[in-house]
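In this view, the complex is presented without one of its protein chains, the others remaining in place.
Then we have subunit A:
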Amino acid sequence: MLTKKQNLYSVVGKKVTRVDAHEKIDGSAKYVDDLAFDEMLFAKMVCSTIPSGRIKKIDKSRALKLKGVAAVLTAEDITGLNKIGCVVDDQPLLAADIVRFTGEPLAIVAAETRAIAEEAAGLVDIEYEPLEPVLNVDESFSEKIKVHPKGNTVCHYKIRKGGDIDDAFSKSHAVFEKTFTINYQEHLYLETQGCIALPENGGITVYASIQCPFYVQGAVATALGLPFSKVRIIQCVVGGGFGGKEDVPSEYAAKAALLAYILKKPVKLILDRAQDLMVSSKRHPMKMEYKVGVTRKGKINALKVRALADSGAYTTLSTVVLFRTSVHFGGPYVIPNVQGDIIGLYTNRVPCGAYRGFGTPQVIYAMESMINIICNEMGFDPFEFRRNNALKKGALSITSHKIKESCGLIETIDKARKESDYDKRKKEFDKWNADPSKRTLKGLGVSSIFYGMNLGAKGWSFDKAGSHIQISRDGSITLCVGNVEMGQGAKTVLAQIAAEALGCEVSTINFTNADTNVIPDSGPTVASRTTVMSGNALLDAANKLRKKLIDAAAEVLKIRANQVMAKHGRFYNIKDSHQFITFSDLAQKCYFDNIGLSEMGFYVSPKIEYDMQYGQGEPYYVYSYATAVSEVEVDKKTGDIRVNKMTCAHDVGCVINPMLASAQVEGGCAQGVGYAIMENMVSEKGHIKTLGLSTYVIPTTRDFPEVKSIFVEDKSKDGPYGAKGLGEPSLMPVVASVVNAVSNAAGYQFDHVPVLPERVWEALNEKRSRDGESEVK
């Protein structure tokens, strides 16, 4: 297939190096904290020190006495509306009466230097009347204490498919039940949240590290009481997002903008790492009750799921995140009878929101663990079992979505088995584990996933994208799209798409970073949608330009338009490649002939129908699929876990850039391995204790496995050159496959993530004492 594509396209499918590599490698790329403006002030947020309470008094006097402090603003100073919630109006920009989590901002300080701002923030005296906090989902569900007056339910998604669920279980050959819990995951982008707000043209311009310029524009306009046209958002180079810079930067941008607007000076707000860890959103912790019924032949017959998600103190994106949970909790399988209840609950903890995978890695972990249990107990081969239940063309998902195209799941299962050398490794590991003289136990784990592309039925109104392409008279090209480069390689992949369509070289393309004054609202840079959405928007603009260029080339070459071929910066006669005009000469000709070479493009995601009441219909227009196999080794004496190898097979439609695609898979593996066995956010009485990188530990070079990535390319008809998304799928099968591998090595199915060495050690000791074995020396 690759060979065919290589012949078909000149730039798409090629290992083009990153267009933004040099500036990032030599340190010249400008991130927001690298920018400075004359008379710029530094801001610092004053945050709640208790998880729940009434604000009795905020005393600014000591802070204002400090030399160099320009302002201390509280809720009463807000010129527009004191609201920040991007979906539901339940969150203030600055808490006015009640604080609902430790770290909730109540005031914002601006001062001449960062050090003075930090000192002043500590001098704002706040008097609270503490209230009893709600600290877990069970307490929240009981509604004994209400976090918000309306009650504790943020949202409740139901999936009802097939007949009576209890009847279906009674007809199953075997029924399995287990409850799983999973902790937070912190994005830990290396660049903390930050922005600079400038008073400009009677409004505000914000430079920021963001995924969603248009969300920020809306939030700033609302907080300041300005029309959108007076608020301009310019994206800086983004030092990692992973969902953490989706809605959350709006909160900081609105605060900095408020200071800049009132003080009429530029204001920079950069969160320090501890504050970023404390106040910014996380992946939802969940409690997930699973019940699965299986037939004698190994078909999943019934699935009942109840998942309680800790949404934290405010809704933020929970309603959309948990919609995704509701679509994906059954995995990529055909299941005739399904009853699912996904419930988001308020607690007095940090609000949870978007994180790569958007509410699905949690339930995938639970579902794939159930499959591991079923295979182990009933003696099914883990690949055959998944294959036997897999979604394929013509099959119905748990939302009764009939899969019509681009479904390479079974191929990912087969490739993952073959490329991981599973059968041989399994035999070797069984032999290894049977030898009591070995210090370690080895295990293999499998996980398959599917993932809905773009924003889906719940977010269709936001699912659009714009683009602008301008060809200068020397033939060089400037592109702008409304989705952002945040490290994933969007600029490179989008440049390849544009270059393929225009027939130019990638090296002649330059990008203007997303700017709300230049480009129409393109929705958020999330949901693995950038390649598809901005790619299609660029194709729309590029095809208009291509027509003009081809017509002009035909005129020069004195041939018909359908005889012109555009490739690598030249327009050829299809019958005689020696007869050509270069891209730059053609651009110059168009310039002098007054043919405009500047076009806007626009693309809208395919429309789909979905019934929210029973969770049935088409939640997404197409899905990406993947299967991962992990090899792990656990130390019998210490419980220490090493992930030695990951083999990941992904169906992402056509791959635009194989090198960047494998880079995505490797990065997703690292975050997945961290989530599975390392990253443990400790929260006590509503206070996060792990406020540094030595306590919230992510993988280093020493913790990371060998990764083998394989691409199955089942073309998607609506993707640019057949592409689907990869950003999130790269992480999603990792957690479950690693936990299954550790469970298979230890002979115990772990029901809580992260699986830390101490838990493995405990499980191994319990097993030993059960088996009457002595302790490992």
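As a convention for this text, a contact is a pair of C-beta atoms (placed from the backbone, for glycine too) under 8 Å apart; a residue touches a chain by one contact, two chains touch by 3 or more; residues count from 1.
Keep in mind that, in the parts below, contacts and distances are computed from a predicted model.
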item: Identity of the absent chain, which is to be given by its UniProt protein name, from "2Fe-2S ferredoxin-type domain-containing protein", "4-hydroxybenzoyl-CoA reductase subunit beta", "L-arabinose transport ATP-binding protein AraG (TC 3.A.1.2.2)" or "NADH-quinone oxidoreductase subunit J"; value: "2Fe-2S ferredoxin-type domain-containing protein"
item: Option from A:Q235, A:S448, A:Q488 or A:S683 whose C-beta touches the chain left out; value: A:Q488
item: Among A:D77, A:E119, A:E555 or A:D585, the residue in touch with the chain that has been omitted; value: A:E119
item: Sole residue of A:Y184, A:F242, A:Y290 or A:F329 that reaches the chain not shown, by the stated touch rule; value: A:F242
item: Residue of A:K24, A:H148 or A:K426 in touch with the missing chain, whole complex considered; value: A:K24
item: Sites on subunit A contacted by the missing partner chain, in the whole complex; value: 17-18, 20-31, 33-34, 36, 62, 65-68, 113, 115-116, 118-119, 121-123, 187-192, 237-242, 272-274, 486-489, 659-660, 663, 666-671, 692-694, 698-702, 704, 707
